[in-house]
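Missing here: one protein chain of the complex. Every other protein chain is in place.
Moving on to chain A:
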């Protein structure tokens, strides 16, 4: 029971993060598109498509993580998205770009510490979702 509560708490934290991030992008998709163009990775139309798709996926994942519906898939995709975010930020750091990650609205990354902070935040969320998944499966394996 205790494991299940801790696991749900972790899902709640990650879900709220994803929900807030999605809400900002859904309200102003153009600002998110503008941020994605600072990554200097995607052709314009691909970035525009992602600016429409990614926030919707984030919102769905947030709902699924918190409610428990399709949670296995949601936690897998959440971890995958966080890994992608980490790689995207890391490439910006290595290429010396001044990026706006667009994670929660305008969020300029200009110094190494900005980049490391953002990578650290994503690593924490990744750790939280993996731990939540582990605790959830462990609690199910335990006899009630």
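To be clear about the criterion, contacts are C-beta pairs under 8 Å (C-beta built on N, C-alpha and C of every residue); 3 or more make two chains touch, one makes a residue touch a chain; residues count from 1.
We take it that contacts and distances are computed from a predicted model.
Participant: Quick one: find the hidden chain's UniProt protein name among "Anti-sigma factor antagonist", "Rhodanese-like domain-containing protein", "ABC transporter ATP-binding protein" or "Autoinducer 2 import system permease protein LsrC".
Facilitator: "Rhodanese-like domain-containing protein"
Participant: So one chain is hidden, and I want to know which residue out of A:10, A:24 or A:74 touches that hidden chain in the complete assembly.
Facilitator: A:74
Participant: With the full complex in mind, choose from A:21, A:64, A:109 or A:132 the residue touching the hidden chain.
Facilitator: A:64
Participant: Just one of A:48, A:90 or A:124 touches the chain that is missing; which is it?
Facilitator: A:48
Participant: What residue numbers in chain A mark contact with the hidden partner chain?
Facilitator: 29-30, 33-35, 37-38, 40, 44-45, 48, 51-53, 56-57, 60-61, 64, 70, 72-74, 76-77, 100
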